[in-house]
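Missing here: one protein chain of the complex. Every other protein chain is in place.
Letters A and B name the chains as they come in the text, with residue numbers starting at 1 for each one.
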Amino acid sequence: MKNSYVHARKPLSVLLVALILIVSTAALFAAGSQEAAKPTSPVAITIATWTSNKDQIALLESFVQGFAQSKGIVINTTFESIPFADYNTKLSLELQGSGGPDVFWVLETAAPAFIASNLLAKLDTAMKNYEPDDLSAQALALWSKGGSVYAIPFSTSPFFILYNKDLFKKAGAKSPAELIAAGTWNWDTFRTASKQIKDATGVWGFQTVDGAGFEARVLHNLAPIVRSYGGDFWTEDGKVLINTPESVAAVKLFHAMVYTDASVVPPGNQSDFFAGSAAMTVGQVSRVSKLVDAGFAWGIAPMPAGPKGDVPVIGQAAIGANAKGKNVALASELVAYMTNKASVAAMAGIWPPARKSVLESESFLTSNKAIAAQDMKAAVGDSIKTGRVLPSHLQYPQIEVESRMVFDKLWNANANVQSVLDEVAAVYKKYMK
Amino acid sequence: MKHSSIGARIPYWILLAFLAIIFVYPFWWMLVNSLNNPADIFGTPTLLPRSWAFRNYMEIFQVQPFSRHYTNTLLVAVVATVGNVVVAALSGYAFARMRFPGRNLAFLLLLTALMMPIEVTIIPLFSQMRAFGFYDSLVPLVLIPIFGAQGAFSAFLLRQFYVTVPIELEEAARIDGLGPFGIFVRIMFPIAKPVLSSAAILAFLAVWNTYLEPLVFLNSLVNFTLPLSLTNFNDSYGLPQWHLQLAATTISIVPIMVVYLIFQEKISNAMVNSGMK
Partner (left out) sequence: MKDTPKLTLHRMHRQEALAGWGFIAPQMAGFFIFVLAPLVMVFVYSFQSKNLLFGGTAFYGVGNFRDLLADPLFAKSLVNTLVFSAGVVPLNLLLALALALYLGKGAYGTRFVRSIIFLPVVTSGVAWAIVWKYLLQGGTAGPVNWFLDQLGIAGPNWLFEKGWAMGSVVVSRVLKNLGMNVLIFMGAVLNMPPDVLEAARLDGSKGLHLFWRIKLPLLMPTVLMVSIVTIIGSMRVFDTIKLMTDGGPEGSTMVLVYYIYHQAFKMFNTGYASSIAVVLFIIVLVLTIAQWSLRKKVSYYEA
């Protein structure tokens, strides 16, 4: 031991370790509090999004710079990408504290809660000098309350069918394009095609939206079928329709596709349309980029129709300004700028706009290089007119969590669809007043 | 081993093979499929990749700031580990060798931290960190392992060690004119090296693998640590990317595996002792 005392006379190394500790802790603290930077002439603006795609961020940045130029100021933008899966939760928590982002994307499901909890700044003043008539009241409905607008949709993107042409050919099934031409593109022919492909090729006929139609996206998955049969989940005025005969018939059709025909990628199975292991799926314009180097020929088609026509789900996303931000007025103006006609037109190829003038323009139909003009019109442009957003609610997260557990009961072969949906309806009713 | 008959060996070899399948195959499967295209991942399992898609390992850095995530994790793990052992060595030494009023009470209090699951206090911790302005930063991930259960454990470990250090060592140093801090820095800290390294291994592994804390405290993609990053290949907007998730998982595990295989005895002993704390 005496020996080690002699050997251990190395205070230097100890000091070094301590130094590293202090410096790196300091660096961490500095990194943690970088929000509170000293005031300099450029304005710092933080924008929260759920995309981390470089091109999309660059596009947004170009709007910010355009805005800064028009105002004659310098803006330093920080983009904060919060992953989609936890976007609502994480953003809500961040906005509750201080130092949240100045401008942020808002998901449709969060709209009522965000407005009710005063997280969003009123945009009425900022919107004054830009042609608001171009945005229909319907497009703004979700984002308005008491005559004020709290966020502006930059994307009004319908979900449509993506299909693998090669697999249809291989199975000898009539493709959606042919069925549309024959005027018989509906849920029954959709079901037949799916089964035909599964039986003939062994490849799944249909994959639910994002492969999550049994879990996180159960409403996305069922909504187009349910609504085109004349059913719904719940309505704006608090009526619960998920256990009506129409809704039940629609859900039964999907259930039969999964368990009777066994043509749908079942829960927990990772077979993927984009990898060529399913013949059809549901997607949006923004997902088409994933098909650029797909190893198969593909096409897009509007959602199949039911007795009440085709009712695709429209995914809306909006931009809003933080009501508690440091530069609320400037941030609000930026939001308005980012959704003005020119900006919206620039985004149209990724995020279909809510602006009539852009939507009806020729340039919109050719805005996405991967999609043919007539498809853009049929599956996107026209669908925006017939489609609807998912039902919204102040307590959407609670409803989602609680009803998910009941929906789970649907996913086995012997499920009694009617009684499960009755249970779901009971959950919904608790929240409707 | 005593020489036993072949008949007695056969069940033994079967057991060995079975264990190898159960404990090695999952890793092998992960490695193989991290080199497959998505379409080749499922179906008949193969022992070697079908697609040899080495580009998966490039792509993970493109779809997410994965190198940033790696750096974050490394930074947090190193700072938290160093902080953990330094703070714990100081207090462990004091608890073992110094006499001061309130010592036993303080030590008893600290021991309660040992049993405190982070899951119990995570909600107030969240509010607290947010009030301190540490939300969406790496700071909570550093502070919690230094002062929470992991920190208390290291302090406990070091106290147990310092109790056994012969007193003559200190007295000799005192005669040399060293004060308490000098004794600690020059003698007590260095001689605790074996225990310090055990504590450090445990703290490092715990921080490297922690999931709940980053899940709760982190927000923006750039601040993610590895466990969060891995789950994000699955959840991000668009479809899950299994091949990338598997490649990223492989990269996150490999350094730990290599270090483990080199310092096996040390690491497993440290962990086993902690399991019996």
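Here is the rule we go by: a contact is a pair of C-beta atoms (placed from the backbone, for glycine too) under 8 Å apart; a residue touches a chain by one contact, two chains touch by 3 or more.
Since we're looking at a predicted model, the values are computed, not measured.
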Among the chains presented, those that the missing one touches: A, B
From B:L35, B:V82 or B:L205, residue that would touch the chain that is not displayed: B:L205
Residue touching the undisplayed chain, where the options are B:V63, B:L90, B:A172 or B:V222: B:L90
Chain B residues touching the omitted chain (full complex): 1, 12, 15-16, 19-20, 22-27, 29-30, 33, 41-45, 87-88, 90-91, 93-95, 98-103, 106, 109-110, 112-113, 115-117, 119-128, 143-144, 146-149, 151-152, 155, 160, 179-181, 184, 205, 208-209, 211-212, 215-216, 226-227, 230-231, 234, 242, 245-246, 249, 252-253, 256-257, 260-261, 264, 267-268, 271-272, 275-276
Interface with the unshown chain - residue positions in chain A: 89, 92-93, 96, 113, 116-117, 214-215, 266-271, 397-398, 401-402, 404-406, 408-409, 411-412
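Everything below uses one rule, namely that only the chains that are shown with their structure count from here on.
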Length of the line joining the C-alpha centres of chain A and chain B, rounded to whole Å: 36
Residues of chain A defined as touching chain B within the complex: 1-2, 4-5, 7-11, 14-15, 17-18, 20-21, 24-25, 28-29, 31-33, 35-36, 48, 50-52, 80-86, 90-91, 93-94, 96-99, 210-211, 270-272, 274-277, 286-287, 290
Interfacial residue positions of chain B with respect to chain A in the complex: 37-39, 41-42, 63-65, 75, 78-79, 82-83, 86, 130-131, 133-139, 142, 165-166, 168-169, 172-173, 185-187, 189-191, 219-222, 232, 235-240, 242
